Every structure is written in C-alpha cells, then in structure tokens.
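Every protein chain of the complex appears in place save one, which is left out.
Chain IDs A and B follow the sequence of writing; residue 1 opens each chain.
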C-alpha cells in the first residue's frame, strides 16, 4: 500500500543512483557562481578555470547545460580499471572498488563521456569487470546457509541485484532449519 | 513458506492430506473419510488434512505415513540426480514441496525430522544455482529462446520447479531485468 511490493525487497537502481549522486566529484566550471548554501552543504565559489568539488547531481546538472567539464575520478581510468580487471581474474574474492562505482560510472559516462579519456575503453573494461564479478557471485550462492555469508568488497549495485533472491533463499533455509515447534 | 497466520499459501499447504492410521476406536466420526461406517476403528487408515493431524498425532491417537512426495523412492532420486526431479509433479502445480515437507517435519520424531530437514535443505541448495542461472539467462534474453539441446533439459527443469523455486526464479529474473534496463538507460535526452 504505502510501498509497492517491488520496493519492499530492494531499492530500484534509480534510487541507488540518487544516493550515489551525493558523492563529490571535481569539476572545471565554465560559469562563475558565488559560494552558496545548499541543503547538503555549501558549495562554490565557482571561479573558472579553477577546479571545484561539488556533488555529482550538481555536476551532472551543470554538464548537461554545458556549464562545466568533469574531472574524471582516479578510479575511472583505463590504467586503474585494467589493474582491477587483472586482480579480479587472478584472485578469488572481489577486488576493492568504490562502493558506488557502478552508479557513478554510469552517470558520468552517460552525460560526460567526452571528459573521460578513452571512454570507450573504460566502458568496455567496466563491463568486463562486471561480468567477472557476476560469475564469482554465483559461488556465493553455493555457500549460502541460514547463518551468515561474507561478501567482502561487493558494491552497492551488485548487492542490490542479488538481494531479493539471496535474502529469500536464506529465509527458506532458515525456515527449513528451524526445529519443529513442540506444542504439547 | 512462512509462519504468518494470514498466509494463504500456508493455509492451502496445510489442506493437503496425509494417510493416518488410527490407534484407537473413535466413535461417530466414521464420515470423515466419506465411508459408511459410523465409527472409526483402530488400525483403519484414513486420509486427513494436515491441519487436523497435528493434534491427533501429538495426542497419540494416530500414526501417519510419510506421504509420497517424501518417499524413499524420491529421496533416492534426489540423491542420484537432484536437478532431474520434477518437484512440481510430486505436489501438483502451484504447490510448494518444501513447505509441505516442512509441515510434515513438524509431525516427525526428532531424528526423523532432522533427516527430513537435511533432505529438504540439500535439495534446495543444489537446485538453487540452476534456478538462478536460468533466471538470469532469461532476463538477458527477454523471451523464451536459444538454440541447442541444453534447452530441453533447461525447459524440463523449469517445469519441474515447485512454487518456492518459482518465486525465487521470478525474483532473480525481475531483479536482473531492472538492473539491466537501468544500465542501458540514458539521461541525455531528458533535460
């Protein structure tokens, strides 16, 4: 009623994107703006061509109106991602990536691809990384029981995708493991 | 698959019948199995719904036979090739083999209950991977399709899923689909 069924088991990817857009990114503003008090904090002043840190939602807004360039975060580069892909393929477990890297990279590549060096290569590396990690998360399913499962370094979007059936499967196993109620 | 008083699924699951063998004579209830006798005689076998059996068994008025979906034949089949067993055929379309099994577990003595629990849990965990794999595959395809002989086995498996597994299939498929749609969406046209 108050909450639609699909949202009772998970966030929507769009909601995760909204949360991720609070993260700060660096921009090169093309307009000037005085230091301004927003609800989440004070941002600016924007004095081109000096870099400034603003929340991702603000950066996207400005970028879409062609009022800034984005400075790609360190982790959104070919070198960094190639390294991570290597780690993913050579080691068990998940490599450490920023918790909201999927949401942030999607937004940045969508709106500011021209500001990201080698954006096509970056996109393809992200896809590869995603696929390797998805294959690994199948192993997590094999280990699932009604007690606990450690999933170090899983990122927000990945957790969100597996959440509905992982938690339901655990609920079923908990139900099966519960000792029969002796009601006499 | 829950302990909710208002759960329709639980109510329906408890309506399933099992065979009970009465240990004592019960006067005037001979109509329970549609029979013509006025009384139930000791040692007679009657099919009764699960919700009625709890008190009879705990009060030691009757014993029950482990129902067919959990017979040794089924257990052996699960041991041999878990994913080939059609659980939906055992309990009927729309019913949950696991939920039924859990209810039966409550009637069993401790050791037997533990064994049954192990059978249910093992089957669930082994089949789970296949359920999720197929669900994610279907989310990617968007429709029934794909070539190759593995398709028949896959289709057979899907038809054999019980209600609990179907629910998990749907959860995995929906989740994969909405995530995929999000990855493919774009904001560029919006503003």
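Rule of thumb we're sticking to: a residue touches a chain if its C-beta (ideal position, glycine included) is under 8 Å from a C-beta of that chain, and two chains touch if they have at least 3 such contacts.
Here is the rule we use: contacts and distances are computed from a predicted model.
Comparing "GINS complex Sld5 component", "Glycosylphosphatidylinositol anchor attachment 1 protein isoform X1", "N-terminal acetyltransferase catalytic subunit Nat1" or "RING-type E3 ubiquitin transferase" against the UniProt entry of the hidden chain yields the protein name "GINS complex Sld5 component".
Although it is not drawn, the missing chain touches A, B when the whole complex is taken into account. Which of A:58, A:71 or A:129 touches the hidden chain is settled by the complete complex: it is A:58. Of A:51, A:130 or A:163, it is A:163 that touches the chain left out of the display. Seen across the whole complex, the unshown chain contacts chain B at 2-6, 10, 51, 54-55.
In the full complex, chain A touches the omitted chain through residues 1-3, 7-8, 11, 15, 18-19, 21-22, 31-42, 57-58, 61, 67, 99, 144, 146-154, 156, 159, 163, 166-167, 170-171, 174, 181, 183-184.
Note that in this section only the chains that are shown with their structure count from here on.
Inter-chain centre distance (chain A to chain B, centres taken as mean C-alpha positions): 37 Å. Chain contact summary for the complex, chain B toward chain A: residues 1-3, 54, 58-59, 98, 101-102, 105-106, 108, 113, 117, 120-121, 124-125, 128-129, 132-133, 135, 164, 167-168, 171-172, 174-176, 178-179, 181-183, 186-188, 191. The touching residues of chain A, when paired with chain B in their complex, are 6, 9-10, 12-14, 17, 60-61, 64-65, 106-107, 110-111, 138, 141-142, 144-145, 157, 160-165, 168-169, 171-173, 175-177, 179-181, 183-184.
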